[in-house]
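Left out: one protein chain. Kept in place: all the others.
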Amino acid sequence: MRRKIGKLGKFCLYNDGYVEREEEIEKRTYTPAYGSFDFVYGPSAGGLMESVRLDIITFGEYIRNVIVNPYYKSRTIKIKGKGINDALLYIERINAPFTASHTIAFLMAIEKALGIEVPYELLLDRIAEIELERIRNNLLVIERLTESAGFQVPMNSLLWLVEKVNRIIGKYFGHRYFFGVNYYGGINVEEGKIKDLEIIEKEFNDLFNSLIESRIFIDRLQGNGIIEDEESIGPAARAANLEYDARNEEIGLPYKDLEFKISTYDSADAFGRFIVRGKEIFESLNMLSRINLKKIEYKGKLAEGKAIGRVESPSGDLAYYVEVSNEGKISEIYLLSPSSVNIKLFSKSMVKNIFTDLPFNWESFGIWISEIGVKFE
Amino acid sequence: MNEIIIETIIQVLAVILLSPLYAGILDKLKANVSTRRGQSIFQPYYDIFKLLKKESVVSINASAVFIYSPYVVFSIYVLISFVIPVVYPQPIIFTPTVDFLGGALLFSLAAFLKIISAMDSGSNFVALGTSRAISFNFLGEATLITVFFAVALITGTNNPYVELKFAENPEYYLALDHVFASVAFFMLWLFETGKLPVESSGLAEMGMIDDALTYEYSGKLLALLKWGSYMKQYLLGSVLLNVFILPWGLQTGILGAIEDLGIMFLKWLFLIFIAVVIDTSLAKLRLYKVQDFLAIAFVISILSLMFSVIEYD
Amino acid sequence: MSWFLKGIKRGIRTEKFPKEKPLEVAPWSTQIEGEGNVNCPTNAIEDNKWTQEKCIFCRRCFPSYKPTGDVNIFDVKKRNPTFRKSFYIYPIDVGTCGGCNLELKLLTSPQYDMSRFGIFFTNTPRHADALLVMGIMTEGMREALMRAYEAMPEPKLIILLGACAISGGLLGLPPEIKGDVRIAGCPPNPYTILKALIEAKGD
Partner (left out) sequence: MLQLLILFLLLVSIVISLFNRKIGYSLLGIASALIIYQGLHCIFFLIAGIVWLLSSAFSIFYDNYGKWLSPLFITSILGMYIVLISNNYLEFLAGWEIMSIPAYAIIGLNKKIDYPAFTFMAFGELSTVLILSAFIYSYSITDNIYFTELSSPLPFIISTFGFIVKMGIFPFLVMEWLPIAHGSAPANSSAILSATMTLMGVYGIIKIASLTQRTIVTQDFGFILLGIGSFSVFFGALYAYVSEHVKGLLAFSTIENNSSILTGIGVYLISQGVLSQFALDVTLVFALAHSIAKTGLFFISGSVEGESLTYIKIAKSLRGKIGGILLASSMSGLLPNIGGVAAWGLLESLFMLAYVEHSVLSIIPIISGSIVAMGEGLATGALIKFISYTQIFKLGKTEGSAKVSIVLLVGIIVLLLGSVSYIFFRGFTTGVACLGMLEGLLIISSYREPFGGISPLYVLLLLFIISLVTFGIFGKPKIRRSETWNNGEKIEDQFSSFALANNIRMMLSKLLRTKILENEVVFSADIFWEAMYSLAKAYKKFSRILSTSYMNSSLSYYIFYMILAFIIITLLAVII
């Protein structure tokens, strides 16, 4: 089955390839109505972790439409003409919480473009990175959900877990956000099996099971932000029982060997996304327990080429299209960030809900604004 | 006469000066249960003193109403501390100024002024909070009134001091109408003081109800409003304790009044314990379910009214 | 009730920092020491001297330069004892990668628990004592930053968080605002941020 992932520069990316096509920009309009007005939320708000402006068209509490403007903090990244490893420093700083996904997708695109065989152990290390990142991000998302509900004990326990995972990452990779970890030609990592994961599993298991039983909390999520869209990705798609997951597809990472099982759920609302994220934490922990981190290097080469690298970031497919010139410089680069797709889904799913549902729905998509407004130069 | 003046001073000062402490203890314990060390129990005092030193930024749309209302709101709570038994169990100077119902109307006046003055800033976020606050107001205010009347219908007088004496009697304390009124008032206390499952103060603007009303305030004016809301929490909580849940133990006389400070402290620890359990065990209700929560409180209070006239038939 | 008991059972998980040494610090967010000329992408190392404000901790200088594990990489130019017991911070993101946002948020986690020092976040500049700026200056946020600064009551502090906000780091130019407190790192470690905030409020 062919599925559309999204817009990647001038291309439209599918799970099995891409076609060159200018995507028509969908302009969502709303007609003026009596009493309805534009409630501006953001760009600088306490309830949003990053700067983003939401124009909520409302009759009062009831949301008619949400227009998201993520371009307030859009940064220009001067990457073209830079060497691969120099470019990586920039790629790392596109979105810190998803740095592993970004750098690995970028490197995979380069390696594919240049036709480099990457050692198997290194691929496993990369899976470990992405999965650790997923655990951290999903914990954070669930934490944000409990925070919106004012749910003190789970909120603090989850924050504790997030910090715990951050420290594990810091311990094994030297940096809490994988900065300077991946480079063209190898990886910086402490060798060995990742310890302390069972603490996370035990604690999270307890929290997750109790959260599912908390009626008031579930009530905030159920029926909130329903989105069943063929073009959705990541947890949003999987919550709607669509088996969309790059890890299940041929992307160049050996997930199959780790017995990866896709997690889906049949409720396309914030609750479904919460469940899927919870289940994925267990799945990721399970996979991590099979990985032994190894410091491995490979030889790069100088060549010309272009290719797409794609991974499943914590919030869905993340892809880079890269063209490398024969001096080993980046000549063209496009990014398909999961957040840019999710933000459209969010805005569609918010209609007909009420204001207090908004934070829950927003958080459930795991959107990071920093990766949306990036302009490459 | 001198004696009663001293008792008056003790009660009023206790309300003004000690009310932030109880809020501080509550926050501290809440943090502790949420696995954090938490802030000092004196944090509310620190916040107030710091804010008093700061300047106040006032929106260009705002008028004198915005600037001077906080003083009046604060004063209303001070006035209420004269009229209900929140420390000392017997009437003090100016107590007859208003009866129980009059007290409820004064609480409403404070809420009204707070909303109006916040709206004066012209901020959309304040309007968002106001739109929520006033839409729950009709059930909140009605419950406050009916609960106070539940008291009145049992004793045949709308005087909280008589009720206090009455409730000390175990036979009456366990009567259905008293129990119902207590439950309703407790639920209302949770609502009025912004506790879960109705509200919890956090950073998210979208969920604000009462927090929105201080959103535009800063400096000295914010300090006054914050202090006012601590007093409100203390006043309502003490009525809940002294008239409904724990009517026993308050002493009279000047020495008694000083002892009462300690007794109230113990009573409050009990209430804080319950509040902590609730605040850490529950999540915030969906906005429109708050109405159901209040409607239940309201119905319970009406039931209590009905029991009170039927039981003693 | 079950959550209450769960909370009680977990006990207090706050660490004793700054009285005790920080635990498990990720090396590449701490002070860097070493010798030699290296190719530094942000010129943080020039003439054998490491400038914390410019460093983005990219490991290019490794192994000539190594992290020491010392988290005190911040400087406090102005502190205000008014905020000694009560310090409310309004964070504003003018163009970050999300790293600073997340590390800042983690200050509320039980491990660090900034509230024990009377430090809190607030959602309106009106209640804030300090404006915490993070990220490089972006066109869209320039006006919002100025508005936030205007909206805050005096006395107030400006805190610059992370290499981007202090020096522009790798990606761009820093925000046009003078920082009273500058916290280095890319992103800064929560220990560093916490220590800096404690010092800024005049303790």
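As written, the chains take the letters A, B and C, and residue 1 is the first residue of each chain.
Criterion: contacts are C-beta pairs under 8 Å (C-beta built on N, C-alpha and C of every residue); 3 or more make two chains touch, one makes a residue touch a chain.
In this text, all values refer to a predicted model and were calculated from it rather than measured experimentally.
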Omitted chain - touching chains that are shown: A, B, C
Which of B:A14, B:A31 or B:I76 contacts the chain that the document leaves out: B:I76
Option from B:N159, B:S182, B:S229 or B:S281 whose C-beta touches the chain left out: B:N159
Residue in contact with the excluded chain [from B:K28, B:K50, B:R132 or B:K195]: B:R132
Listed residues C:E24, C:E46 or C:E154, member touching the removed chain: C:E154
Missing-chain contacts mapped onto chain A: 31, 33-45, 53, 58-62, 64, 352, 354
Touching residues (missing chain, whole complex) on chain C: 92, 124-126, 141, 143-145, 147-148, 150-151, 153-154
Residues of chain B (touch criterion as defined above) contacting the omitted chain: 1, 4, 52, 55-61, 63-65, 67-68, 71-72, 74-76, 78-79, 82, 91-102, 105-106, 108-109, 112-113, 115-116, 119-125, 127-128, 130-132, 134-135, 137-142, 145-146, 149, 152-153, 156-159, 205, 215-216, 219-221, 223-224, 287-288, 291, 298, 301-302, 305-306, 309-310, 312-313
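As a working rule, only the chains that are shown with their structure count from here on.
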Centroid-based (C-alpha) most distant chain relative to chain C: B
Distance from the mean Cα position of chain B to that of chain A, given in whole angstrom: 45
Distance between the centres, which are taken as Cα means, of chain C and chain B, whole angstrom: 39
Chain B, residues touching no fewer than two other chains: 33-36, 203-205, 280-282
Junction residues of chain A, two or more chains touched: 45-47, 151-153, 156-157, 160, 214
Residue ranges of chain C touching chain A (in the complex, touch as defined): 2-4, 6-7, 10, 13, 23-29, 41, 56-59, 90, 92-103, 105-106, 108-112, 121-124, 135-136, 138, 140-141, 144, 148, 169-172, 186-187, 189-190
Chain C-touching residues of chain B, taken from the complex the two chains share: 31-40, 42-43, 46-47, 49-51, 53-57, 203-205, 214-219, 222, 276-277, 280-282
Sites on chain A touched by chain B in the complex: 39-41, 45-47, 60-61, 146-153, 155-157, 160, 214, 216-217, 219-220, 354-359
